[in-house]
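Structure below; questions to follow.
Just one protein chain is left out here, and the rest sit where they should.
First chain written, first letter: the chains are A and B, and each begins at residue 1.
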Amino acid sequence: MREQKQWSGEYLSWLTRYGIYVVLLLLVIVFSLGNRRFFTVENLLLILQQASPLGIAVVGTVFVLLVVGIDISVGRSMFFVSTLAGCLVNTTGIIPETYFADMRGPALVVVMVLLLGGIVGWINGFLVTRFRILPFIVTLATGSILRGVGLKISGSASIGVAVLGRLSNGQVGPIPNVLIIFALVLVVFDYVLRHTVYGRHLMAIGNSARNAERAGIKVNRNTVIAYVICGALGAFGGILSAGQIGSVSAGFGEGNEFIVISAAVLGGTSLFGGKGNILPGAVIGIILITTIMNGLAMMNASPFIYTIVRGLIIFFAIALDSMGHKGELR
Amino acid sequence: MSDTALRLTDVRKAFSGVEVLHGLDFDLRKGEVLGLVGENGAGKSSLMNIVGGVLPMDSGTMELFDEPYAPRSPSYATEKGIAFIHQEPNLFTNLTVAENMFIDGFPKTRFGAIDGKAIGRITQDCIDRFSLPVTPDTKVEFLSAGIRQMVEISKALMKNARIMIFDEPTTSLSRREKEGLFKTIDELKQRGISIVYISHIIEDVFRLCDRITVLRDGLIAGTSPVSEISENELIKRMVGREMTRIFPSIEKTISDTVLLEATSIKWQERVNGVSLRLRAGEIVGLYGLMGAGRTELAKVLFGVEQRDHGELAINGRALSHVSPGVCIGENAAFITEDRHNEGLLTTKSVDDNLSLVKMADLTNRVGVVNVGERARYNRQAIKDLQIKVADPKHQLANSLSGGNQQKVVFGKWVMKDPKVFILDEPTRGVDVGAKFEIYSIIVNLAKRGSAVLFISSEIQELIGTCDRIVVMKDGCITGDVPKSEFDQERILQMALQGQG
Partner (left out) sequence: MNELYAICKRNVWPVFRDMPILPLLIVSFIVAIVYVPLFFTLDNLRNYLLQSSDLLIISCGLTFVVLNGGIDFSVTSILTLGSVVGAYIMALSPLAPVPACSIPVAIVVMMGIGLLVGVVNGLSVTKLKMPSFVATLATQLIVLGLAVQFTSMVSDTSSIAGLPEAFFVLGGEGRFFFVPILIAFSVWLVSYWLLGRTIFGKRVYAIGVNPRVSFISGLPVKRTIVLLMVISGLFAGVASIIATARNQVGMSSLGDKMFLTTIASVIVGGTSTSGGLGGVHKTLLGVLFITLLNNAMNLLGVGWYTMMIVLGVLIILSAVSSYLLSSRAGWTWKRKVADV
């Protein structure tokens, strides 16, 4: 009986490791057949450009998932931070107009956004570690607060952030700016995860917080830092995405956290902690999901299919993750 | 400077009011390998936990290399040069060998990142030293338990430990790995490291150690050089106690009806072909040392784990698929070892806990629980078992003393009037008075015709209450001793050495 289990275990692990590439390949084939314009350099670059901002948020999410946490306030944090930044820039002139003629303006906005996102992340981390509240409850609540505050600031009007267009929609040669930024973020944070003390400590915490504590690792502090990273990167991705669209509408960012979490899980990061994959996992995950969305659009799928497809994606991603894990049923 | 590495004087320790160490005097000499032997519950773990800074002692003094030593935490102990190699290695399965070695002190490069080359190099040295079949980049999750232990040992060595305490280190090692470990220990000794070697494998203790200290019932029962004691004398010292404890008188008949019949039960590698028969009115003791597989057997019998192989029949009915629900339906009951995590709903009231199993019987067809009946059964149980609780309806289970908590666990099962009763360490963490009460409960159950499987690490209580004692070692039964032949030494020998 044990041999049989081993066999199916190996099969399952092969599936989870390489299955995603197979699925991506299949999807590309299906979509290409569905619409000839799908498999063009133009469209593929478009996919990458669409994927990059959210991809940055995925990287941040990986850190939180590593320590058995979760952040479902990412989407609303994106909305709040982008709205606030947009308002500050537009109404208060905190950054002089001239700065937007070159990259100084957008750069300062990014700094502002990273700060704001980091603060939000810190609040989440603090509540989770200090008061032992379940992360999804904390982030559900903070998400609502952020959305409420954001809507109050914007008055549900759209905030124009076209000034960021040069950053978000610009290109260096044939390569979109956001793709370059995404690549940089990937490289930096993958390095942090694999080669720094912090990264290894996070992995240890996710594997066994108790053993980590015994080994002298500061569990709470490292966890809070993970939430800060998630908040900052999430906000960063958000502002880039807003810049691409040109404005922050009232519904901006809603539901992004699910895309981001699904991408992370599909890429090999486990909801249950201790297992994380930025390169190539996060990349593949977000490209896969963006491909699906892009392909659906190309095939003129009805807009409501998106929601259903998103739900199905999460379902299957997490089901695969859960089936390989032993734990309590809740 | 004396040649004492570690000295403990008059150390006492109590848990929840029950004293487990009664004023120990213990010393470890520099550069020696000292064997520490004793039955389960003798106090070995508590003693070493105190030395390792995991637990504080209640009174007494410790001296480390002639300096006062009072560790406040495990890391303090580690700093002072005391390394503890546990049975269960504290390794992170999702990290590599090298990362685990350096998890609490990574060497860094100029840029602040981990110096991968350095840790790789040092780890490779350790690997070569022990001829381990791994590379520094192997993830621990792929390593066998034995190799994981070697990694932990390497880690301790790297930290320049001056004293190393090994707690049952060879439990999961293969023969070759064991030889490697012994070679290592010899080397460590050459280097002047003082070693405490805790084990129940007597041959190993004799092979490795210079002196052997026997711990019995929380007291040192003597220390001798290896050359001056034989195995048999050692065993005698481990159990050589007066049978001072009083047990309830047992007058009952054992019928021929077999209530539980297990044949060739196998489970993973912990239970290796166990056959067992329990008859009505019989109290069967199950003795063995740690790792013998007794709790695993119990869990398989009750359906908490699914057996890989073997037959099981309760009340004459063959059961192919067992679950706790099924067993309860066949009037079986199971009191687990770990009452905090598996026995009691600690944050629920005593009443709620008491009626947990009986509930289903007290409901009518619609599903409503008969409150009056429930209260009646609970009162009866509290009275019968003499559970000391002021307000069972509101008092939480974890507000009771250890003994009373255990009685609540008993109460919830006894209410079902089970015919087969599996008890795993039912008197653990219970004071002497409550122990006697529990023995009476057990004996009464048998008097009323139940079959009882009494798993315990205390030979005394098994001798005092059982009709026969079955001994397990390494997942097999190594002996079945009838009452007329009860002998502490013989039973311990069966558990240690496996002679029939």
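Note that in this section a contact is a pair of C-beta atoms (placed from the backbone, for glycine too) under 8 Å apart; a residue touches a chain by one contact, two chains touch by 3 or more.
Everything quoted here is computed from the prediction, not taken from an experiment.
Student: Among A:219, A:240, A:278 or A:293, single out the residue that touches the unshown chain.
Tutor: Looking across A:219, A:240, A:278 or A:293, the contact with the absent chain belongs to A:219.
Student: Can you say which of B:88, B:342 or B:431 touches the chain missing from this structure?
Tutor: Counting the whole complex, the residue in contact with the absent chain is B:342.
Student: Residues on chain A that touch the omitted chain in the whole complex?
Tutor: Interface residues of chain A facing the absent chain: 67-70, 127-129, 131-138, 140-145, 147-149, 151-152, 156, 205, 209-210, 219, 223, 255, 258, 271, 273, 302, 304-312, 314-315, 318-319, 322-323, 325, 327-330.
Student: What is the set of chain B residues that contact the non-displayed chain in the whole complex?
Tutor: 302, 304, 324-325, 327-328, 334, 336, 341-348, 352, 355-357, 359-360, 362-363, 366-369, 371, 396, 398, 412
The rule we apply is simple: only the chains that are shown with their structure count from here on.
Student: Measure off the straight-line distance from the CA centroid of chain A to the CA centroid of chain B, and report it in whole Å.
Tutor: Using C-alpha averages as centres, the distance is 46 Å.
Student: Tell me, which parts of chain A touch chain B in their complex?
Tutor: Counting only chain A, the residues touching chain B are 1-2, 191, 195-197, 200-201, 203-204, 206-208, 211-212, 214-217, 274-275.
Student: Mind pulling up the chain B residues that touch chain A in the complex?
Tutor: 74-75, 90-95, 99, 103-104, 106, 108, 112-114, 116, 268, 308
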